[in-house]
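Encoded as C-alpha cells, here's the structure I'll be asking about.
A protein chain is absent from this complex, but the other protein chains hold their places.
Here is chain A:
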Amino acid sequence: MYAQMIKSEATQDDPEKLAAFQARIDAGEKIEPKDWMPEGYRKTLIRQIGQHAHSEIVGQLPEGNWITRAPTLERKAILLAKVQDEAGHGLYLYCAAETLGVSRDEITEMLLDGRMKYSSIFNYPTLNWADIGAVGWLVDGAAIMNQVPLQRTSFGPYSRAMIRICKEESFHQRQGYDAIRQMAEGTPEQKKMAQDALNRLWYPSLMMFGPSDKDSVHSAQSMAWKIKMNTNDELRQKFVDQTVPQAEYLGLTIPDPDLKWNDERGHYDYTDPDWSEFFDVIKGNGPCNVDRLAARNKAWDDGAWVRDGLLAHAKKKAARQHAAE
C-alpha cells in the first residue's frame, strides 16, 4: 500500500458536532472540503493522502530507471506511459490534499526534508528488466488491493482521485504481468531472472500492507471515519490469494516454503515478512532511501529557476495586458 502506518490524530472537538459528523459518514455521505470536519480527520487525511501522493511520485524512480534500457521500442513506450500515469496519480492526490488546507510547496518540502514518508517498497532497487515486470505485477497489484476499496472513502476529493487512479491501474498491473510472463516463457536464463525478481520482491510487496493493525487504535479511528476501509491483514491475505495462482501459471515459485492452501480458512497460509527489515527501511536504512530522496531534492532544486522564470513571465505578461487595456 502507498500509505503505511498512518497515525490518526486525536481530536478535541465539540462532542455534539463530532456525533453529527460521524452520523453523516455512517449514512454514506461524502465530506467535502468546506464542510465542518474534526481537526483529527483533517490532519490524518493530509498525512495519508500526502504519503500516498509521495509514493506515486517517488515510485517513478525505480521504473524510470529502465525506460532508456527497455528491451524493445514497444516496451519502452508502454513503460513511459505507465510512469507518466504515476506522475498523474501523484498530481491528483496532491490536489486532493491541498483542499484540506496544505499548500503544494509545503507538502513537497515535507517529503524533501524527511518529515513525510512514502511507501517502503520504493526503497528497493530495480536491478534488471525482470524487476520491471515484477514491479507492475506485484507492486501495482498490491496498491490496487487498497485503492479499489478507497474509492468509497468518506472524503470526496480523495474518493474522486481514487476513482480516476483505479481506472488506470489495471493497465499497470497487466503490462507488468505481460512483461514477466514473456520472460517466464522465454529462455532458461530469462526464466531464472523472472524467478529471481519474484524472490527479491515478494516479501517487500507483502510489507507494503504494513504490520498487522487489527488491535491498533489508529486503525479503528480511521476505519470509523472511512478513510481506511480494511485491515492490513485482510488486504495482505487477499493479495496472497490472488497472486499465488498467477505465479503458478508462470511456472514460478513463491519464495515461501510454508505457503499452502488452507481448506478450512479458504485462504492460503503464508509466512509473514521480516518486520524488523520493514522498520529498518522506514527509518531510512533501506537499499535506496538515500538515492531516492537525493533524486527528489535534485529535481526540486534544479527546477527552481524554471518555476520562478515561468511565474515571472506570467506576471509580466499580465501586467502588460493590464496596461494595454
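A few comments on the model shown:
The working rule: a contact is a pair of C-beta atoms (placed from the backbone, for glycine too) under 8 Å apart; a residue touches a chain by one contact, two chains touch by 3 or more; residues count from 1.
Keep this in mind: contacts and distances are computed from a predicted model.
The chain not displayed here is annotated in its UniProt record as "Phenylacetic acid degradation protein PaaB", chosen from "Phenylacetic acid degradation protein PaaB", "Oligopeptide transport system permease protein OppC", "Cytochrome c oxidase assembly protein CtaG" or "Iron-sulfur cluster-binding protein". In the complete complex, the residue from A:7, A:76 or A:160 that touches the missing chain is A:160.
Among A:34, A:265, A:283 or A:322, the one in contact with the hidden chain is A:34. Of the candidate positions A:2, A:41, A:92 or A:177, contact with the hidden chain is made by A:92.
Between the chain not shown and the residues A:19, A:77, A:217 or A:314, the one that touches is A:314. Counting the whole complex, the residues of chain A in touch with the unshown chain are 32, 34-36, 81, 84-85, 88, 91-92, 95, 98, 103-105, 160-161, 164, 168, 307-308, 310-311, 313-314, 317-318.
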